[in-house]
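The complex appears here without one of its protein chains, the remainder shown in place.
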Amino acid sequence: MSSHFGHAFRIATWGESHGGGVGVVIDGCPPLIELSEADVQRDLDRRRPGQSEIVTPRDEADQCRILSGVFEGKTLGTPIAISVLNKDARPDAYREMEQAFRPSHADYTYQAKFGIRNWQGGGRASARETIGRVAAAAVAKQVLRALLPSLEVIAYVKTIHELTADIDPETVRFEDVEANIVRCPDAPMAVRMIELIKGMRSEGDSVGGTVECVIRGMPAGLGEPVFDKLEAELAKAMMSLPATKGFEVGSGFAGAKLRGSEHNDAFVMEGDRVRTATNRSGGIQGGISNGEAIFLRVAFKPTATIFKAQQTVTTDGEETELRARGRHDPCVLPRAVPMVEAMALLVICDHALRQRGQVGALQG
Amino acid sequence: MSSHFGHAFRIATWGESHGGGVGVVIDGCPPLIELSEADVQRDLDRRRPGQSEIVTPRDEADQCRILSGVFEGKTLGTPIAISVLNKDARPDAYREMEQAFRPSHADYTYQAKFGIRNWQGGGRASARETIGRVAAAAVAKQVLRALLPSLEVIAYVKTIHELTADIDPETVRFEDVEANIVRCPDAPMAVRMIELIKGMRSEGDSVGGTVECVIRGMPAGLGEPVFDKLEAELAKAMMSLPATKGFEVGSGFAGAKLRGSEHNDAFVMEGDRVRTATNRSGGIQGGISNGEAIFLRVAFKPTATIFKAQQTVTTDGEETELRARGRHDPCVLPRAVPMVEAMALLVICDHALRQRGQVGALQG
Amino acid sequence: MSSHFGHAFRIATWGESHGGGVGVVIDGCPPLIELSEADVQRDLDRRRPGQSEIVTPRDEADQCRILSGVFEGKTLGTPIAISVLNKDARPDAYREMEQAFRPSHADYTYQAKFGIRNWQGGGRASARETIGRVAAAAVAKQVLRALLPSLEVIAYVKTIHELTADIDPETVRFEDVEANIVRCPDAPMAVRMIELIKGMRSEGDSVGGTVECVIRGMPAGLGEPVFDKLEAELAKAMMSLPATKGFEVGSGFAGAKLRGSEHNDAFVMEGDRVRTATNRSGGIQGGISNGEAIFLRVAFKPTATIFKAQQTVTTDGEETELRARGRHDPCVLPRAVPMVEAMALLVICDHALRQRGQVGALQG
Partner (left out) sequence: MSSHFGHAFRIATWGESHGGGVGVVIDGCPPLIELSEADVQRDLDRRRPGQSEIVTPRDEADQCRILSGVFEGKTLGTPIAISVLNKDARPDAYREMEQAFRPSHADYTYQAKFGIRNWQGGGRASARETIGRVAAAAVAKQVLRALLPSLEVIAYVKTIHELTADIDPETVRFEDVEANIVRCPDAPMAVRMIELIKGMRSEGDSVGGTVECVIRGMPAGLGEPVFDKLEAELAKAMMSLPATKGFEVGSGFAGAKLRGSEHNDAFVMEGDRVRTATNRSGGIQGGISNGEAIFLRVAFKPTATIFKAQQTVTTDGEETELRARGRHDPCVLPRAVPMVEAMALLVICDHALRQRGQVGALQG
């Protein structure tokens, strides 16, 4: 089940970075939702390589095709298959990785697990695998537009290395995120971040950072007791993205340094609606949304594949030195933004349908 | 599926804090594993209330009973049902919560989701719910003893409020964790932590902190590509515990501030075995264990239920003030330690069986 | 997952015939459904042993207890745990089965699969295991009363050995089924069936038969394309009952002998409603209900445990002769009736919630 996600809105992704292609099958999508290839392509274009000078130059149009589940512009309620064929695959650039394991990459662990790996690129561990997720999330977005029209999911780069942007999650706008190539809506900081990434690339090095994501217009009541708490599902969703090392929601790790009397969010009435005076809970209490904005942060490590010489071992157990070639992102953060949004959309869509199934209606 | 966890070693928990009891059903446990009620009770005793002066005084022996799946001291391969009946339930102490929502607790969100809640205590959102997890993990521990005899899972309190312990995850011992009531193996710091918690309790306040967990003796090859990455499953597991706000593995959020050349773990040979020279990956690469120690940290917020007056609203939408009574932990951390271990054990056991099913054998 | 059933209304059963007890945990039940222990007990009493002179005399009251998920007479939306403790267990009556495998029973296959078995009775393969199913179905019945008030599920004995009852599934009433101890609503035939069973018991032999089940008042639109077709789910549900050898729906095996022009059900209008002029489809087309009555039949083999001497082998591989003692049904059919109803209710309830989740509302 390694490649399945979701319960009511359930996706199965497939594909390696160097093979026939990548894609996804979505099961459980409601019928009569408007959906076109353009809806999917729009989001794929945000995560594709080659879109700016600070990401990998691999030249992939990532042209999607919807192969089933849609008829005359509307979903049928049957599985939606979306595929993207691989075009600009250059396995020769990976020839040295046939014999040597890249440090902190998945080469060694895949070999240890399966006794075989597709060494031509990252295989299943490549960021290319996220195409299926982003495509499925584009469908989830259409479903949520119909079910929860007020919902907004916006992610953006919060930090790169030591640089931290100043952004208000309650008011940040999608246009401001897309206004620059690093996807940081704090414009002056974005300039500095872009410079930093360019510098890293010129050194053959890489750098990490954090993405913040806010979900506004949430109804109260999504999420479930115990294991499928909304924060648990979001944590799994985000930590399943390549290169992630940490997740926090609401007050996060900083909240662990507060007293209860400082941390608790007092309830207040706003007209007929129950609100909280503060939002350290991050919109989730006891695993279930309370109607306030959900905000979360995800830590991404620096890209493992760098162009500096590194110590490693071969598949035969010999120590060696490896200097990568190929085309790689010096910083995954700009392209991670649509991936984080995608995972949030998949979780919310799944829980919206689960709630409708068990309880019968959605608030908001 | 809110109360199911795991795929091959699959558990279903049940129970509210004030009702007949709590428990778990485990499906998929291998046969012929030695298991007694004493094996389970030992771990339940570590998480039960009333075990020390810094946790809730609710007096529950939490006596478990194995009702099925075991015959003459060995597992049958059929479902193992374990139950613990509730004894010291005092619903009257919660009477004011029938009408008012506790700030930052699950009272409001359960009501918003289901239109009903068991207001006598935390219901399904109570820490009491974790009994089923700890019981199931005691079974997982027996399975892992048979399958992976070198495996060790040790959790401990790393921080309380601003106090941070100094502990080496590679060498920390279980006995040192259990040597004091706060479960912090840095003995001088443990004394200070205990004083801090006592102070909070006397003020009617509460405090948060972090638990660190190390998994040593891991075989390489556990975990799966894409969604069921080991870190993703661990993240979900930990973030499904009550009061959690953050999760990190290996270098965590600090890793997001490093360059690739600083962060990457060089591979080296140690005899026949592939090792890493450093361990910023935290024992997982590409979602799959590499044989190094896994270490992770979980942030817990301060307990929501405090004895100070707080602003809130009633079920009828009136603003009011609430001052909790009842018996509550001023700090969940000491009792969170066995819960974190339990969740780690459940994830590892599940993935060990999944690996054996798909690939046929386990390393190590 | 051997002991899980259902997707949205998901149950996990546990228990052996000789052990602590048996029971079930139900996850995904809608909240605010009226539910009492009496609702469950009523159905358990119909399947319990010792209820008449033609079933096993094992004296079990099968007293159920609801341990969680219900508060002040209504479901909470959280897991509902129901347990029944074993009382009249007499393992000594099974002592010879410790060494010898009963022919056509599960003794040998459990030993071959798991390397261990609870030889004290049928263990997990006992009909006692169905208590959890019947209890869960009693909850499903309450859910369906709220969601689909016109729905009726009625099963009855259609044949015993060569005796075939004459019953109209469109009009048969529950009271007529319960009017006699063999649960055959064709009263004169019921008398003959009872005589036949008594004769078998006095000979130390057993006998099989078929149960027919009708589901009336079904909305159109339940069931799913492809694998979870309604007839496929019903087939699995029924064939998971002990001692079943066959399943058919609508025209069944007889339908395989017809031409298309004879078999097809013409559509006609009845007021605003689309109906079929005939019902060879048995209420299901393409895996989805069409609003007509669903009817199905299940074949049960004669009870394996008989009191005549039989040739078999020991656990040590020696040939031997076995003559059973203990308390056994000479014919499972009368007690199979509530089991068949239970499985039908579980399937319908699960699909009703699935439909509400994916499509948003139920017809009818």
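First chain written, first letter: the chains are A, B and C, and each begins at residue 1.
Here is the rule we use: a residue touches a chain if its C-beta (ideal position, glycine included) is under 8 Å from a C-beta of that chain, and two chains touch if they have at least 3 such contacts.
Predicted, not measured: the structure shown is a model, and the values here were computed from it.
In the complete complex, the residue from B:Gly15, B:Pro49 or B:Gly77 that touches the missing chain is B:Gly77.
Of A:Gly23, A:Gly287 or A:Pro330, it is A:Gly23 that touches the chain left out of the display.
Only one of C:Gly20, C:Pro169, C:Gly209 or C:Pro334 touches the absent chain when the whole complex is considered: C:Gly209. Contact with the omitted chain, checked across C:Pro79, C:Pro169 or C:Gly291, is made by C:Gly291.
For the options A:Pro79, A:Pro169, A:Pro185 or A:Gly208, the residue in contact with the chain missing from this view is A:Pro79. Mapped onto chain A, the footprint of the missing chain covers residues 1-4, 10, 12-16, 19-23, 25, 27-28, 31-32, 65-71, 74-81, 83, 113-118, 123-124. Of the residues in chain C, those that touch the hidden partner chain are 1-5, 7, 13, 101, 103-106, 108-110, 112-115, 124-125, 129, 159, 161-162, 200, 205-210, 220-229, 231-240, 242, 244-253, 255-269, 272, 274, 276-277, 280-282, 284-291, 299-306, 308, 310-313, 317-319, 355, 359, 363. In the full complex, chain B touches the omitted chain through residues 8, 28-31, 77-78, 225, 353-354, 356-360.
Definition applied: only the chains that are shown with their structure count from here on.
Remark: chain A and chain B have CA centroids separated by 26 Å (rounded to whole angstrom). The centroid of the Cα atoms in chain B and the matching centroid in chain C are 39 Å apart. Under the contact definition stated at the top, the residues of chain A that touch 2 or more other chains are 225, 359.
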